[in-house]
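Got a structure for you, questions after.
What you see is part of a larger complex, with each chain still in position.
The first chain written gets the first letter, and so on, giving A and B; residue counts start at 1 in each chain.
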Amino acid sequence: MSRLLSTSSFSITGSKPASYTDSSDDETSPRDKQQKNSKGSSDFCVKNIKQAEFGRREIEIAEQEMPALMALRKRAQGEKPLAGAKIVGCTHITAQTAVLMETLGALGAQCRWAACNIYSTLNEVAAALAESGFPVFAWKGESEDDFWWCIDRCVNVEGWQPNMILDDGGDLTHWIYKKYPNMFKKIKGIVEESVTGVHRLYQLSKAGKLCVPAMNVNDSVTKQKFDNLYCCRESILDGLKRTTDMMFGGKQVVVCGYGEVGKGCCAALKAMGSIVYVTEIDPICALQACMDGFRLVKLNEVIRQVDIVITCTGNKNVVTREHLDRMKNSCIVCNMGHSNTEIDVASLRTPELTWERVRSQVDHVIWPDGKRIVLLAEGRLLNLSCSTVPTFVLSITATTQALALIELYNAPEGRYKQDVYLLPKKMDEYVASLHLPTFDAHLTELTDEQAKYLGLNKNGPFKPNYYRCWLGAACSSLGGGGGGDTAAYICACVRISSKLSV
Amino acid sequence: MSRLLSTSSFSITGSKPASYTDSSDDETSPRDKQQKNSKGSSDFCVKNIKQAEFGRREIEIAEQEMPALMALRKRAQGEKPLAGAKIVGCTHITAQTAVLMETLGALGAQCRWAACNIYSTLNEVAAALAESGFPVFAWKGESEDDFWWCIDRCVNVEGWQPNMILDDGGDLTHWIYKKYPNMFKKIKGIVEESVTGVHRLYQLSKAGKLCVPAMNVNDSVTKQKFDNLYCCRESILDGLKRTTDMMFGGKQVVVCGYGEVGKGCCAALKAMGSIVYVTEIDPICALQACMDGFRLVKLNEVIRQVDIVITCTGNKNVVTREHLDRMKNSCIVCNMGHSNTEIDVASLRTPELTWERVRSQVDHVIWPDGKRIVLLAEGRLLNLSCSTVPTFVLSITATTQALALIELYNAPEGRYKQDVYLLPKKMDEYVASLHLPTFDAHLTELTDEQAKYLGLNKNGPFKPNYYRCWLGAACSSLGGGGGGDTAAYICACVRISSKLSV
């Protein structure tokens, strides 16, 4: 059950629009209600269809900040790249998701949708979607039984069988595997969004049980850079400020881990006048930290003096009870990394320590001598618990999902096997290009002569497909063929090596 | 012949130590001189063996700034990993190279050395090496005939045959291919430093003519990041200041290309108070420029208003005559990219324009109406022509070369085939770790429990070998095996994805 709460790939907390009605007074389960939308359909199950109008307004506002999806709709007026697609989806039900769903519809797809988290559904949005004719089965505060019932209602329909899956966390995929394995015969592919879901897919693949191609959209370059470096650069400040109202200037901070997330945190805090120390295990990242102007230390060396400890390692027990014992009074401890294991919070559940909840998501842990440690979000992810995710980032994710669905649905036989794939480089670039107008950014086009000189197609991809291999040349050492094609890639690589890495 | 001047992988210009004697008065060719070092050997050919003392002091100063090589020497006191190695080298002959050569000697190797550039040899350093017993054949101001004669003297020796090649530019390798192809039977590998040399090796490989393993040290992660991002961040300021004495504050600058070099240039100029515009062809790099706070424009849109134009694309004709015609008076134009083709300098060689050399490396190109464009280094690389390369960067390169030689020399049969390789990830990390003490930087060590959790060896590598593929997962889509090992990599990747990219 805990998975239902934790597999979400992004936060839906944060300040909510003022107009959301509080439906807490209505205690009837949606499953027991008889509701119809204005066109007479009852193929949905939401909290209250009458909230549709409010939800519609939220969707309209979100549309304004998701220009890439709106552009896709426009381009799809002629051809419908998803004509015939029957997509079953299981994601958070938010205004942004609604924009995605309605875009898929505009591209020709039929959709049925459930929530991937029992708490995250915005009831008004679900109502608006139901009112527009989308079979949506989701409400805020589902029970575990409700959760699986909703998923089943999406899949188990007479006269309709999905041929595409859009999943966030892998529960929908898991359900079909378990209950309706034959359904995979008609399914052209799975698009998965979350780290957890991707991990489950790789396990299936390793076990030889993955029977359709799957697209891992979590690890696309664009999403990674935005979710990690750029988004964390902003959310570390937001999360700390909303919970503690602290002043950043002059504060001593230690950031554990100097990957993309750590880089984002360090850059933001340095810019706000904090003095930042970094810990690392990897000498290359360590050297980067040095060149970026951060003292590289072991946590022990600074633990007595710092005002804030931030973990971003993806590792476990990075902050131990021993560290916590040595921190100074009022030290703030929080986690921006990948799991809730980075801080050994369990070690603080001992009788001699007093816990005091001072605000939502803020605990004071008090030592016998009166020392207080300020623990945020009980060691869970600060950015998901205590700040919001900008629509712009959600827009990148949603656009990537849409393109992944289009790619898998339209790919010629044989292009994708029963394996987990990343979005082709060119589509990654396409997602990025759809977001440039937001910044009034003008891309330069290669001349024919320049494209020839670089050995590139004028429309991209501008990096080799395995550019994620940031040095294409690396691949020859992987025994990965080494044939003529590789050499061609290498030539291009070498020529443009001055701008190779993203 | 022009290659002899241009293949250098780094600059040797810049302010020279005050004490270098001017030997311009001695016009006799070194080939015509009879010289012996103090131990009676005459197996060398340098300008003047009497300059050895001066050269020795320069080497000693360089040693202080190359702690990684000194550390290698220390660790090699027990075992000699290069015992039996007979290395023939062809590189710039500078104090830093001398520290490398003497380190190779300390590791057990015998070396013979020539210069890879007819102008770059520091005669005093060559003398010091010859005095210490190194057979060095190099002087400043060689003729082309001298150049090949020196190389031949290194290779064509009675009773001594090289089994390793350290090359910079590929001339030495080329000479052996052409004159002594049989020598390759005993050669265990080639270590190549320059872009040009690496390109030649890939061509050989593609043509099926590469008959020994080769190590491309130009593209190691550590070197790339230092040569491009960090080094350019400093050298753009240095190069502009030394040539023009301009003030950066408030200046409008357009940087063409937002790869590592462009990122370094943009960051530095923004920090100094310039207003920076960026042009890009790749939407992903373009989106990064936006998020980093730069207006993304087409060159045409800002060409009339900017004070400085900097190219870093690796492309050709990025700045055309048309652009140059539209620039405002006093606009500065320079190139930080990969070749001298980025600015169409040839288009400025027309009768109506007047060229005026106002300083070394600085030309005013004057239009009929009096407008002046300030062209730096005639469009060649600003950082190589007008600023110096810090010893610290040279230290990283030299250490990488030493480790590549050790790896190729000691690799078990079959590890490397007749192909071009990158340094294994672990050695890359080792180079980085040897440079951390310079910054008094303290690396954190994984606990056993953490290493197990991450699926990593405590001593690294901390990223998969194809980490240069910054997302290991990518490789499964390359059809590159997909077997059990890949899946293992993927697991590790997914777990540490929050800190994946360098």
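Keep in mind that, in the parts below, contacts are C-beta pairs under 8 Å (C-beta built on N, C-alpha and C of every residue); 3 or more make two chains touch, one makes a residue touch a chain.
It should be emphasised that the depicted structure is a prediction, and the values quoted were computed from it without experimental measurement.
Of the identical protein chains in this complex, 2 are displayed in place, while the full assembly in this structure file contains 4 copies of the same sequence.
As a working rule, only the chains that are shown with their structure count from here on.
Remark: chain A and chain B have CA centroids separated by 39 Å (rounded to whole angstrom).
Across the interface of their complex, chain A is touched by residues 195, 198-199, 202, 205-206, 216, 219, 221-222, 224-226, 228, 230, 257-262, 279-291, 295-299, 301, 312-318, 337-338, 419-422, 428-430, 432-433, 435-436, 439, 441-447, 449-450, 453-454, 460, 462-463, 465-466, 468-471, 473-482, 484, 487, 490-491, 494-502 of chain B.
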